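Apart from one protein chain that is not included, each protein chain of the complex appears where it belongs.
== subunit A ==
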Amino acid sequence: MSIQILPARLANQIAAGEVVERPASVVKELVENSLDAGASKIVVDIEKGGAKRIRISDNGCGIRKEELTLALSRHATSKIKDLTDLEAIASLGFRGEALASISSVARLTMTSKPENQESAWQAYAQGRDMEVTIQPAAHPNGTTIEVNDLFFNTPARRKFLRTEKTEFSHIDEVIRRIALARFDVSFVLTHNGKMIRSYRAAANMDQNAKRVGQVCGQKFIENALTIDCQHEGLHLWGWIAKPEFYRAQNDLCYSYVNGRMMRDKLINHGIRQAYAELIPSDGYPAFVLYLELDHKEVDVNVHPAKHEVRFHQGRYVHDFIYSVCHQALQSDLAQMQQSIAEDSYGTVTEVQYQNQEYIKPLQRVAEPSSSHAFSSPKRDNQSSGLAAAAASYQSLMSTPKPSVEALKGNAQSSLAEKPTSKILYVVEPHFAVIVLDGALKLVDLLPIAEHVNTQLIEQRWQQGLVSQPLLLPIVVGLDEAKVTWLNQHVDLIEQAGMTIQIRTGNKVQVRQFPALLREKDVASCLVQVLELIESNTSEESQLSVFKHSLAKVMSEQQYSLESANYLWHQAQNVLLEQLNDLCHLNSSEIDLTSALAQLKKAQLQ
C-alpha cells in the first residue's frame, strides 16, 4: 500500500459527503451564494424533486470570465481573504467548498455575466481532475447554476434519495427558511414547471409580516406577538406565537443569527424556557426570531452546514433571549387577564429556602443541674500532668516529619546555584567535616545553628514573630516559677508570636505559637525555653535571654548531610564573615598523621 494524493474529483466527492446530503442542501448552498452575491431576485427551478435538475438564477454581481475556472475549484472563495476575516464572518458561506463539491457529484454548468462584462460565459468541470471548460453563452446580468443528475456518479448516495415529493418538500422548507431570512429579496420556486412559491420583496414591517404569514401560515401571524428589543450590542426581533398556538411538532421554529438560519440548542433552550409551563411539555412553541450581534461575538465555523454557532458569551445571549421572550409572553398574559399577573420568572426570584426539618432546633436541658448529661467520662486535662498532656497531644499532633522533606527541596535548589558548601561528611549527631583554610576540620554545628537562629529572630523581632494559631489549643502544666515568669513577661511572649492563657492550678493554655518553631512539639518546646531562662545566670536582659533560649530550642540537634548543607547555606547568607570566626572557634583540626603513616607503612611492605 503506497500513500498517494487523491485525485481532485475524489477529494471533492469526499467533501461533498459533508455538504451535499440531498437536493435540498444543494439548493441551500447555491441560494446562499446568490444572496452573498447581492442578488435581489432569485428563481429556483426544480425538476423531479431536484434529482433531475436544480436551476438557480439570480441577478447578483456575477463572476468574471477569468474567475469562472477558479470558482469551480475547491477552497476557492471570494468571501474571506485571511484568518482575520474568519474571526468575523459576515457572509453566509466562506469555506469555498460548495461549488467544487456539488460539481463533483453532479453535472454542473455555471453561466454568469457581471454587469460590466459585455457577454456571458459558461463553465463546466469534467473528468478525473475536474478540468474546467469555458464557452460563450447568452445570459442577463447575474448567474445561473444548473445542477443536473445529482449523484449520477455516486450510486450509494443516490440510494438515499427519497421520493420526489419528499425531496421537494425539503427544498421547499429551505426556501421558506431563507425567505424568512431575507425579506428584501424576492424568491420564486417552481417544481416541474409549476409555480409553487412566490415571495415578493418586502420593504416595511407590514410587508415583512405578510411574508411571515405566507411562509408560516396566516394563523401564526394572527396569533403572534411582535418582539423588538435591543440591549448592549444584542438585538432580538421577530414574532413569537402566543402559548395557545403551540405546535405538536417543531415545524415553526425559525431562528436566525445575523441572517443565518439556525437550529441552535442554546437559542431554542432560551425560547422554550420562556414559555415554561404555558405550553404542555410535549408541545413546541412557534416563533420566527432574528438575533443580531457583532460578528466577532459569534463563531460560525463550527459545522459545515452552519446550523449551529458558538457564542462567545453563550449564557448572556441565552439569558437575553429568554428575558425578551418571557417579558413579551408575560405582558400579553397580563393584558389578557386584565390583571397584573405575578411575575414568577421574570426577575431573579428569591431563592426558596426550605424549612430544614432535619435540623432540629436546639433543646433546653430539662433540669438545669444535669451533670449526668454526659454518660461517658469527662475529658480532663486539668488533672493530668505535663507528661500526660504532652503525650495525649503528641498523638493529636502526630504528623510525618516534614522538616527534612521541606528542606530537601530548598537545599538542593539553592545548592545547585551555590556549590560553595564545604561540608564533606556529617559525624552524628551534630558534627561536620569541613575544609577550612586548607585544613580538614571537625566543626560543631550546634553553635552555628544557634547563631543563625538568633539572627533570624533578631531580624523579625521588631514587627513581631509570625504567629500560627494551633489547630487545637494545648494545655501545659508548669511549675510555679515558670508560670510567674510568663505572667511577668506577657509583652515578650506576645512579641514572640505566642498566645498563652494562664489557667488555675499552674496550667497554661497555648493557642498560638511562633511559625519559626513549627517543626517542634509545642508543649516540650515551651518547657525547654522556660527552663533555659531559669538556668541562665548571666547579667543579660530577660529580652536577650529569651531570644537566645528560643534560638537554642529552634536549633536542630541532629543533622544529616542534607540538613547540614542547608544550615551551612543559611549561615553563609545570614552570618556572612562571622561564619568563618565561628568555625574557627568551634572546630578542631583533624589530625591525619597516624592515618598517613599507616598507609605509608602498608606501601613499604
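The rule is simple: a contact is a pair of C-beta atoms (placed from the backbone, for glycine too) under 8 Å apart; a residue touches a chain by one contact, two chains touch by 3 or more; residues count from 1.
As a working rule, contacts and distances are computed from a predicted model.
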item	value
Listed names "DNA mismatch repair protein MutH", "Peptidoglycan D,D-transpeptidase FtsI family protein", "Na+/H+ antiporter subunit D" or "Putative membrane protein insertion efficiency factor", matching UniProt entry of the absent chain	"DNA mismatch repair protein MutH"
Option from A:L10, A:A203 or A:A276 whose C-beta touches the chain left out	A:A276
Touch with the omitted chain, as defined above, among A:S91, A:S323 or A:Q455	A:S323
Selected residue (touches chain absent from view) among A:L470, A:L532, A:L561 or A:L579	A:L470
Interface with the undisplayed chain - residues on subunit A	265-266, 268-277, 281, 314-315, 318-319, 322-323, 326, 345-354, 356-366, 368, 373-374, 376, 378-379, 395-399, 468-475, 509, 511, 513, 515, 518
